[in-house]
Each structure stands twice: as structure tokens, then as C-alpha cells.
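Here the complex is missing one protein chain, while the rest keep their positions.
Take a look at chain A:
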Amino acid sequence: MSAVFDRIDPRTEGSALTSTGEARDFFELLKPRVMLLVVVTALTGMATAPGSVHPVLGLAALLAIAVGAGASGCLNMWYDADIDKLMTRTAKRPIPAGRILPSEALAFGLTLSVGSVLVLGLVANLLAAGMLAFTIFFYAVVYSMWLKRWTPQNIVIGGAAGAFPPMIGEAVVTGDFGMHSLVLFAIIFLWTPPHFWALALVKSDDYARAGIPMLPNVAGAAATRRQIMAYSLVMAPVAVLPALMGFGGLIYLVVSVITGLAMIGLAVRVLRTTQGEAASKACYALFGFSILYLFLLFAVLLAENSLGLMWALPKVIG
């Protein structure tokens, strides 16, 4: 009997059906920092799309995309609560810390998932709504429930979920996908492995304790460092493509080249610095800079395409 009630309320071992978690605990379930990244990338997808949308409907669509992304994060936290409590990085999340019940998180995540998809379908179009539904499914089911605990390529394939928002943004405006959002997808997709593996290198003990087959735990640190280098070398040139395709201007060209070279430089440092405190510092430096890098790329593209800051360059590709 107690096992049943432990599932209902691990905090009190009693029969309470709801926790005493506050609004901020529920907000934390939505992974606000990931939501912010989704908002910026989806908005950039909308801004670079050929066409326009009514600002109120665009804002409403953006809200739906952000809530959908938050819902998938919530479902991820619900499913991963058992391993989250084993890792220092995630043990303080609302469910493992006992502030929110698993059943509450599941209901919250499912409600927001359905609601966000319906709203996006109403304010934008069915393609954008279908794409958002697929993104939620991909992150919550394909990545969280399947890939994450099964293969060291988990974040490579799962990274697609984080890369879809610019495509949803373009679909909101045009009702279709084009090369612009595909390039933005590719940038985020190629950025994900070096970003996460830099963290996984320093948190490999955490992942080992939780039994997650991250690349450093399965293939070793040396192989992971080589993979980080390889992905960075491919990602940096791809990130310049918007300038060559005409939807990124002069500022974007300069920023993407300089920050791309910095990413490669930090990846080289991770590759060469393999021992002691310096190795951890190199990994943290790459991890931290990679966040700034992606934000900068998308923020500059957004500013150029929406604030009239575009110094157009001759179109080289497309």
C-alpha cells in the first residue's frame, strides 16, 4: 500500500493528490532558458522567411511555440525524474526535489502540449501546428524515452528537436518550408553535439551514476574531443551560409566568421588540454561560449532582418 502512495506523493508519503509546489516550480518545469532559445530561433525563422505575418498573430504563434517547447521540457523532466535525482546538475529540479508530484508534471506537460498545438493551428496554419506536435513528440518520446538511455548518439539525433523551431517559424509565415529555415536548422543541429559533449566531458561521473550512455562514457574522452573538433569544423562554415545566401548581411558575416573561429579555437583547446583542472576549464569555456555563439548568430540575423540593419551582400549561393 505504501508503495502506491509513495508514487502519489513521495514528499509526504501521504495521500495528498497535489503538492504545495508554487507557480515558479511549474515554470521551472518548462526549462525557461531552453524556451528563451526557442523563442529567439523561432522568431529568427519568422523574420528571415520570405513574407510577413500580422504582428499580433506572429506574437501569438511565438507564444504557442514557446509553450510547446516548454511542454516538451516538462514531459522530459517527468520521464527523467528517476535519473535526474542521481545527477548533481539536475537533482534540484522540481520533481526530484519533491516540490512537484510526477502526476502533476505529466498532466501539466500534456495539457500544455495539446493546448499549444491547437492554438498554433488556430492562429497560424496546420503545417506549423503539425510541426510543433512532431517536435514535442520527438523530444519527449524519441529523445527522452528512447535515444537518451540507449545510444551515445542520443544528443546528435535528439538535437533535431531543438533545431526545428526556425522551421516552425517559417511555416507560420509562409505555410511552407524553405532553404532559409533549413540552413538555420542545420546550424543548430551541428551546434548541439559540441555544446553538450563539452558539458558531458566534465559531468561524465554524473552520467555514469545515472547510467546514461553519453559519448565520453561509452567511447572515451579522447574520441569525444575528436568528435567535438569535427562537428565544430563543419558547423562554423555552415553558420556563414546565411550571409552567402542573402538573408544575412555584412554584420552577420563578420560576427559569424569571428565567433566561428573562436568556437574552433576553443574546440582545439578542448582537444589539446586533456588533464587536470585546465581540461575542465577548457570544456566549460567551450560550453559557455557555445551558448553565446548561438544567441549571437540568431540575434544578429533577427536584428538585420527586422530592424533594417541589413547591409546586403551579393548572393553567392541560392
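Throughout what follows, a residue touches a chain if its C-beta (ideal position, glycine included) is under 8 Å from a C-beta of that chain, and two chains touch if they have at least 3 such contacts; residues count from 1.
Note that in this section contacts and distances are computed from a predicted model.
Choosing from "Cytochrome c family protein", "CoxF protein", "AzlD domain-containing protein" or "Sugar ABC transporter permease YjfF", the protein name stored in UniProt for the chain missing from the display reads "CoxF protein". For the chain left out of this panel, the touching residue among A:62, A:123, A:279 or A:302 is A:123.
Of the options A:60, A:160, A:187 or A:279, the residue whose C-beta touches the omitted chain is A:60. Along chain A, the points of touch with the absent chain fall at residues 1-2, 5, 12-16, 18, 20-23, 26, 54, 56-57, 60, 63, 122-123.
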